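These notes concern the structure reproduced below.
Every protein chain but one is kept in place in this view of the complex.
Showing chain A:
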Amino acid sequence: MSSIGTGYDLSASTFSPDGRVFQVEYAMKAVENSSTAIGIRCKDGVVFGVEKLVLSKLYEEGSNKRIFNIDRHVGMAVAGLLADARSLSEVAREEASNFRSNYGHDIPLKHLADRVAMYVHAYTLYSAVRPFGCSFILGSYDDDDGPQLYMVDPSGISYMKEMTCRELVKEVAKIIYIVHDEVKDKTFELELSWVGEVTKGRHELVPKDIKEEAEKYAKESLEEEDDSDEDNM
């Protein structure tokens, strides 16, 4: 689906005759073309998974993180232009920090999502700047409000299932493995993080041993499915 916005697509401060802002739509394309980011909410926490495409064998494991910590209790997984995403994570961190400084408690996730979304929106209003080419998922967990997940601009996948966080980590790994298109992109590194009762409300990267267990489960499930496909044929 290609849209031609000749003449009306040069700046974010111009509407097209049919009421679209093409620059914003093009920005969303940057997100669509990037690799997958998932956030899933379960009853006692939230798990993030990101498929990080490895562009070169020279990259060290764990470089170019796409999951960020925004304050202790909030995590952010991104898709799209990584540089744009990094600067937005700084914005989110400042918002969360200023809130705590003014009001004395953790920023509610909805409020944080609103504030960052307002910031992102501001860049779609002027011709002097370009919109952010990334979308992100914010997740948090606390005792009072429970697990919460918010997306800023459509990207990734977000849904809720009834499982514990520990079980969910394996499922997220499995999803990323399934979604990974082997023909299009060769190697990838799985980045996993979680926040929930299991981490006492702190957003952290999933520990190495649990992550390895999850990847093993994911790879085994894929093999099983391959086998069953062959049998049916």
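Just so we're on the same page, a contact is a pair of C-beta atoms (placed from the backbone, for glycine too) under 8 Å apart; a residue touches a chain by one contact, two chains touch by 3 or more; residues count from 1.
Criterion: contacts and distances are computed from a predicted model.
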{"item": "Which of \"Alkylglycerone-phosphate synthase\", \"Proteasome subunit beta\", \"Ubiquitin-like-conjugating enzyme ATG10\" or \"RPC7L polymerase\" matches, in UniProt, the chain that is not displayed", "value": "\"Proteasome subunit beta\""}
{"item": "Selected from A:Pro108, A:Gly146 or A:Gly201 as touching the chain missing from the view", "value": "A:Pro108"}
{"item": "Residue among A:Asp144, A:Asp209 or A:Glu223 touching the omitted chain", "value": "A:Asp144"}
{"item": "Missing-partner contacts on chain A, residue numbers", "value": "102-105, 108, 110-111, 114, 144"}
